[in-house]
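A single protein chain has been omitted; all remaining protein chains appear in their positions.
Now for chain A:
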Amino acid sequence: MSGFLAGLCVAVLPLLAAGFWLGRRTARPESLGGLGTPVEHATFQTLHTASLAAPPLRAGLTEETAGRSARRLRTLLGTDALCLTDQETVLAWAGVGAHHRAEIMERLGGPLETGRGEAFRLSCDEPACPLRWAVVAPLTVDERVHGALVACAPRESAVLVRAAGEVARWVSVQLELADLDQSRTRLIEAEIKALRAQISPHFIFNSLAVIASFVRTDPERARELLLEFADFTRYSFRRHGDFTTLADELHAIDHYLALVRARFGERLSVTLQIAPEVLPVALPFLCLQPLVENAVKHGLEGKTDKSHISITAQDAGAEALVVIEDNGTGMDPDRLRRILAGEVSPSGGIGLSNVDERLRQVYGDDHGLVIETAVGAGMKITARLPKYQPGVHSAGRLPRE
């Protein structure tokens, strides 16, 4: 019997949990009935309708968003018909009398030109059609007319003109916000573009110098290095997609290290430890190479003896853990904090803070770089890369055999 009960519990518990969770999600405070005076009630209603009309408009003025908000706006104004237009066409018509579309577009030329509101009489052959007057209120963003809100009513009314003007101004604010959203997205995109793929000019210069030094003594080696250089630059200059796979990034690091080693020879040793499970992980393009470059720089800076760099990629459940460690000069933690906060620019390039910022942008603030360092104690950089993140897909590449 106890077995029966236990089994029943095992079966019922998940269902109960699911039911509880569904209940929590669907239960929303709905009633406003007992709240305040009729005037306050009406205010709430109006604000509620307005708040419902806002979200679609935040995506900009298109046929789809206009269609969804026009219905709400008509309720808000209480007119028989309402339409939203852009410069050329009627985007959405809510209510009766859609046959006036063409006529309204003809008469809109003036208001769209001047940006001033207007009311005009509609000519209609249909006796049953209630629309006799149209009130036009232009929608302006940054003082440029984007379209118009047209409210149609049976008679001319100063109240309607005023109300339509106010609603149009409110819609304009929403459209301005949409514009702001768009420019913010563009800004982020531009930032990512600016952040990505900056191989340091020093590296190009040094590599070419090293290759030049081999051209006479060891032409074969020089040729190999040139090919490495070509591969690396092709990778870092490629333009499609913002993401790559860990395997590709490691190959780029390989090319990079080959060039660095040609320059420093035996002074630099590298250990690589990779769990093959994490190689397909998608990650922002060129976000580990700068860390390795940083390790090389710190490892060899002000030292004459050997420097060691280790690169590990571990499988950690739903994440990949990439650790890059060097035994170099390290850095004062306070200075590092200021560099990451963008307060001071480090001597060579924008490596660490750039990578940190990109990781935070893509994976959220709890996936920034974790750096352990002290003066003279080397540096250990840990990056946690989720195996799956919505929107992160490595750009297509040919299967490599």
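A few remarks follow.
By our rule, a contact is a pair of C-beta atoms (placed from the backbone, for glycine too) under 8 Å apart; a residue touches a chain by one contact, two chains touch by 3 or more; residues count from 1.
We take it that contacts and distances are computed from a predicted model.
Considering only "Alkaline phosphatase", "Multisubunit sodium/proton antiporter MrpD subunit", "ABC transporter substrate-binding protein" or "Cation acetate symporter", the record for the omitted chain gives "Cation acetate symporter", by its UniProt protein name.
Check A:L61, A:V270 or A:M379 against the missing chain and you find that the one touching it is A:V270. Among A:S213, A:Q314 or A:Q361, the one in contact with the hidden chain is A:Q314. Here the missing chain is touched by one residue of A:R261, A:R335, A:R360 or A:K380, and it is A:R261.
The missing chain, though absent from the display, is touched by one residue of A:V135, A:V171, A:A282 or A:V296; that residue is A:A282. Where chain A meets the missing chain, the touching residues are 2-8, 10-12, 14-15, 17-18, 21, 25, 62-64, 240-241, 245, 247, 250-251, 254, 257-258, 261, 269-277, 279-280, 282, 314-318, 366, 387-388, 390, 392-393, 395-400.
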